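Removed from the display is one protein chain of the complex; every other protein chain stays in position.
Order of writing sets the labels: A and B. Residues in every chain begin at 1.
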Amino acid sequence: MNLLKGRSARAAAGFAAAAVVLFAVAPLMLSDFRLGLLAKYLCTAMVAVGICLAWGRGGLLTLGQGVFFGLGGYAMAMHLKIADAGPGNLPDFMQLYGTATELPWWWQPFANPLFAIAATVLLPMTVAALLGLFIFRRRVKGAYFAILSQALAAAFAIWLIGQQATTGGTNGLTDIQGFFGYSLDDPVNQRMVYFVIAAVLLLLIALARQLIQSRYGELLVAVRDSEERVRFLGYDPANVKLVAYVVAAGMAGLAGALFVPAVGIISPALIGIVPSIEFVIGAAVGGRASLAGAVLGAVAVAWAKTTLSEEFPAAWTYFQGLLFIVALAFLPGGLASLAVYVRRRGAPKAPEQKAPVVPVGEAA
Amino acid sequence: MSSVPSIHRRRLLAGTAALAAVVALSACGAKTDAAGSSDKAAKIDSSGDTVKVGLLNSLSGTMAISEVTVRNSLQLAIAEINAKGGVLGKKIKPISEDGASDWPTFAEKATKLIKEDGVAATFGCWTSASRKAVKPVFEKNKSLLFYPVQYEGLEESPYIFYTGATTNQQIIPALDYLKSQGKKKLYLVGSDYVFPRTANKEIKAYAKANGMTILGEDYAPLGSTEFSTIANKVKASKADAVFNTLNGDSNVAFFKEYKSAGLSAATMPVVSVSIAEEEVKSIGTQYLEGQLTAWNYYQTTPGAANTTFVKAYKAKYGADKPTSDPMEAAYTSVYLWKAMVEKAKSFDPEKVKAASDGITFDAPEGLVTVDGASQHIYKTARIGKVGSDGLIEQVWDSGKPIKPDPFLKGYPWAAGLS
Partner (left out) sequence: MTVILGQTFTGISIGAVLLLIALGLSLTFGQMNVINMAHGEFIMAGAYTTYVLQKSISSAGMSLLLALPIAFLVSGALGALLEWVLIRRLYLRPLDTLLVTWGVSLMLQQLARDIFGAPNVQTRAPDWLTGNITVIGGDDPLTFANSRLFILSLAVAAVVALSLTLRLTPLGRRVRAVVQNRDLAEVSGISTSRVDRTAFFIGSGLAGVAGVALTLVGPIGPTMGTNIIIDAFLVIVVGGIGQLKGTVIVAFVLGALQSVLEYSTTVSVAKVLVLVAIVAFLQWRPQGLYTLRTRSLV
């Protein structure tokens, strides 16, 4: 019991430290441009929170998070484009490339801000629930699930590109000017977007931790480690997985929605196979089973990508590839396992416990 | 549900408090209508004896196959200018960034070049999608982009100079040429993105007004390399000619399939608008010989300026490296910027823009003139034929540089397009 209390206290301290860094240190230390980049990284960290839950805890390698990120992003961007155009007008790209003289029916509800905001979370969750219902009932898992997710991501991206008149095609939705009445041109408002993103990230982390600590969280880990046993105990593993999958999708959707005002663009380039893998890589490098690890890993990998490509524009992919290889092949628990290792070395008296920090996970 | 409720409640409280703080902060934000007066022009770093410019091209990802050559040619122009003393007495210092074939990355790197590096101008972008992604960045920060690739028109950004062809300098002359050759039935093949879809919309309008028929229209996803069905469809259509707006890798697969299907330049010529010398080299003359291209420049274009350019490029990058239209437009764009800056006697984008009208440069493609109103340039249209040596020989040209008309205002049939 003492141990549990210690862990919670440490988590609370970490949480407080993160809040201080995000709300005080970063805005003071970073230029507007770098703060904007940090906002972008924090969006990938939100996706990583969901991945930590679904993959780290539930053993589902969600290689299709780009789809949910995109659904959230497009839902938000569609509303902002309609708002930018003003009542009665078509968004700029429809005037250029479209044939329609009025908004397509499936765009119209997004004119309502409340509908759009709800859709950024509920749309991905609904899609995930429908998919998951079929996939998990049929016990598709492991490598199959991974490849299937990738196929879906590819299909969604190709479909979006093909519908140029109504989705902007490869261009995506660009040049987003305002965010619920606030001009994104203004650095003050950009800062505000950053604060919103940071706050939402912290909320999501708190929510995920709540889930992980709950009885459901225990069950999820049990499903990951031995699905059959859980089934014999009378639980339906499909439902357990479904919840994690749907929650992760909602988080990815929210991340996509907030990415739009932070970066000003959403496009199929953020949805396909490559970005979906990149979302997962961040969590994996940091440590998929640990919330802090996944979040810090996502931020670190995104930051490394920016820095390396700025320093070595012609050779940075070598370093990126090497980073993935070294981190994943030689540190299976991610960077978080290093921390655990150091902590154990520091306190040799602690009882040797077989905590599942390093998941072999994802029973094939 | 939870085993230790008190702590969670506290954490939730903290979260709510944070959110409340954000809402409070957001109240201080400026509403759309209140903003705008503040001058957000980017600061240009021309301290010391150098001035920085940005080079923004994809060095990794699928577009690297094309964009790396543009980078090479930009660097050649910069090296030449620096060897002759630079611009306004300052040496040009290029800052390279990798757009990584990913549009949001282009936007990120453009912002970095403007805000962190303080570049005086940026050269680059290839796909329309990357240009659309960076357009708001340059407009917001009042910084200049020189875009060196032919594109679909229908755009005039006050902070972009377009040194490649717009549609009335490439696609419409190509259609005129086909019409003059008696080709009345066309088949359209393109990659699935903005340029081909918009270009084909214009081609269809042109065809309607000029008594030509479009027998079919097919799009393949970018990067797609399976063209047997499209080749079958084209063959079955018995068209007079094919208008090809495919981009990148797809061209290789398309022409290999085209030949396999028994189609050739003699029976059904293909006019391509994205195949330059570099692409000919990667597809091979056995598949391309005799096929037509529409550009404003070929390596074989006569003139002393081109001889010098080709020689300098080969000396720097290798004798087997060809020069092409986008490379030439990129090379030219650096010199045009230099001339504008020297006329304005300043690196300030507003002054450079003001000085741009009427700037001329004896480019490898011939004399080009900047049209200050549209910020496009006057270019000569040239139709070429792929020869057995892998070079493209000109078979027709427009005689004089054509005035850029990105919105096709001078063409009655194009009235309903934009």
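Keep in mind that, in the parts below, contacts are C-beta pairs under 8 Å (C-beta built on N, C-alpha and C of every residue); 3 or more make two chains touch, one makes a residue touch a chain.
This structure is a prediction, so every number in the text was calculated from the model and none was measured.
Chemist: Which chains here touch the chain that is missing from view?
Modeler: When the entire complex is considered, the left-out chain reaches A, B.
Chemist: For the chain left out of this view, which of B:S47, B:N210 or B:S228 touches it?
Modeler: In the complete complex, the chain left out is touched by residue B:S228.
Chemist: Taking the entire complex into account, which one of A:R10, A:R138, A:R215 or A:R229 touches the absent chain?
Modeler: Hidden-chain contact among the options goes to A:R138.
Chemist: Which of B:L74, B:V119 or B:A253 touches the chain that is not shown?
Modeler: Selected residue, touching the omitted chain: B:A253.
Chemist: Name every residue on chain A in touch with the hidden partner chain.
Modeler: Looking at chain A, the ones touching the missing chain are residues 61, 63, 134-135, 138-140, 142-144, 146-148, 150-152, 154-155, 158-159, 161-162, 273-274, 277, 280-281, 284, 315, 317-318, 320-325, 328-330, 332, 360-362, 364.
Chemist: By the contact criterion defined above, which parts of chain B meet the unshown chain? Give residue numbers in ascending order.
Modeler: Contacting residues on chain B, toward the hidden partner: 59-62, 64-69, 192, 218-221, 223-226, 228-230, 232-233, 236, 249, 252-253, 256-257, 259-262, 278-279, 281-284, 286-287.
The definition used in the following text is that only the chains that are shown with their structure count from here on.
Chemist: Cα centroid separation between chain A and chain B, in whole Å?
Modeler: Spacing between the chain centres: roughly 33 Å.
Chemist: Given the complex with chain B, which residues does chain A contribute to the contact?
Modeler: The contact residues of chain A facing chain B are 4, 8, 12, 15-16, 19, 23, 31-33, 36-37, 40, 95-97, 158, 161-162, 164, 169-172, 174-178, 181-183, 185-186, 188-189, 191-192, 195-196, 199, 202-203, 206, 209-210, 213-216, 263-265, 267, 269-270, 306, 309-310, 313-314, 316-317.
Chemist: Quick one: which bits of chain B touch chain A in the complex? Just the residue numbers, please.
Modeler: Answer in residue numbers: 1-4, 7-8, 10-12, 14-15, 18-19, 21-22, 25-26, 28-32, 35-36, 38, 40, 59-60, 96-98, 100, 102-105, 107-109, 111-112, 115-116, 127-129, 132-133, 135-136, 140, 154, 192-194, 197-198, 201, 219, 221-222, 418.
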